[in-house]
Structures are given as structure tokens and as C-alpha cells.
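Below is one structure, written out as C-alpha cells, with a few remarks after it.
Removed from the display is one protein chain of the complex; every other protein chain stays in position.
For subunit A:
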Amino acid sequence: MTFILKTEGLNKVYRLGGFMRSKSIQALNDVNITVESDNPVVIAVVGESGSGKTTLAKTLLRLETPTSGRAIVYDQVVAGQGAIPSRKDFLGLVQPIFQNPFEAFSRYRPVDAYLHETARRVAGMDTVRSENAVAEALKSVGLNYEDVCGKYTAQFSGGELQRISVARALIPDPKLIIADEPVSMIDASRRMIIINLFKRLRDEAGRSFVYITHDLATAYYISDYVAVMNKGRVVEFGPARKVMSDPQHDYTRLLLGSIPTTKTRWRPRLRAAG
């Protein structure tokens, strides 16, 4: 069995304000998550804004250093004490997908330049191999190389750009992809394309995902495990189906009870007009 993701006492404290009046915010408070499996998994991290889910993503991506504790991805310590892999090895193991694809790519560069750059710098490919790898990655997200090449962000929809972000993340052949709110900036009617793509990449290409979201319904739909975060703590963690059908913590119940469903109403709708 492999430790796909393991965090040990992860803490992150941000200091705000000046020297005399500094205030500290505990963004991560003793976060312990263990996912051990032989098969690729989707791990959802859910919670409201300010719950620490993005800080967790940043820590796993080495964009923030934890104040204490460490994180392990596929049996390698990637953050905190004793983090081993070099930057290049790390980016071959873990890749990010960010919330807003319009900000992830510059408006003034053709988007395929980013894909080629990832292929050359991170995966260390030469020009010919990088061309093939980029075409291959785009194909796996349902796009044609010819349709993407030489175009700028303004020529794509949010959903298409996010698929290009996924393609870029796939090029170095990572084991784990960390997706921070990957669908919240995308047109609502196109979100399921990305969600189903993650599902397919897990089942057919063996990628694991950390899916950070505040949308519990899609988290239920694709996740194997779910971590519910509130004020920097993981208040509930376990297999997604179990946690969401039989929540133990009050906060999880509050979150689940706030989802607008098409089954039961929060309050009766009195018909006033005919």
C-alpha cells in the first residue's frame, strides 16, 4: 500500500500587522489526513471560505512552508521537516490546477507556450518530444492540438481554458494533481465536463486528485475520501460516501443541510398568485 497523501500535525500560522500590533491567524491547525491505497483516489477538501482549504493546497504545492508538521505524497516527504525531492522532481510528482484559468495564463502569450515550457523545463523533453507530449495531453482532455496552437486566452471559453490547464498539468506525468476550486470560475452549465474529466483521468490514467471545493454535491459525485475543514481544523475525515450519508460532526451536518436539493424544501412555498 502507498501513502497517497499523509499530513502529520500540519500547522500554518500567518502573521498580520506591524511589529507592535501583530496578529496571528492559525490557517492550518494540526491537520492530520491519511489516505493509504493501491489505487488512484480523489480526495475532496470541503469547507467555507476562510476554513484553510486553500492554505492546505498551497502547503502541498510547496507555495507555503508549514510552520510545523509535514506532508507526504506517494511515500515521499514533500513539505516540512525532511522534505526530499528537488523542485524538478517535485513538479514531476505533484501538479496544480488553479481556480481562475484566465489568470493562470497570460493574455499576451499563446497558451500552448505554457504547455511546451512545462514539457521542456519540468519533464526535460526536447522539441520533438515536447510537441508530441503536448498533443497527447490535449487529446486526453478532448481538445485538438491544431485548434489550440497559437491562440490566446481570449479565444477560449473558461471551460476550454480549464481543460488546457488540466492538459498542462498532465504533461510531466504527475501522480497527484491538486485542483483548487477548479470549476468555480467556469460557466455553471459546463462544470460537469471538468468533473467528469477528473473522474476519467482517475479511472483510466491512474491520476490521484486533491479536489478543493465548496460544492459538496460534486465532491460527493467524484470523491473517494472527503476532509471537512472549519477554521483551520479538519473536523471530519473519511470515505466520502460514509461521511456524507452519515455525518458525525455538527459542522458537516450544517454544510449538508444547507445544500439546496430538489427533494425537500427548507420552508413551504405558499402560493400567493395564480
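Side notes on the structure shown:
To be clear about the criterion, a contact is a pair of C-beta atoms (placed from the backbone, for glycine too) under 8 Å apart; a residue touches a chain by one contact, two chains touch by 3 or more; residues count from 1.
One rule holds in what follows: contacts and distances are computed from a predicted model.
Note on the omitted subunit: UniProt lists it as "ABC transporter ATP-binding protein", one of the names in "ABC transporter ATP-binding protein", "Oligopeptide transport system permease protein OppC", "Acetolactate synthase" or "Urease accessory protein UreD".
Interface note for the absent chain: among A:Ser22, A:Ser86 or A:Thr262, the touching residue is A:Thr262.
Within subunit A, the residues in touch with the undisplayed chain are 48-49, 184, 187-190, 192-193, 195-196, 214, 216-218, 220-221, 244-245, 254-256, 258-263, 265-267, 269-274.
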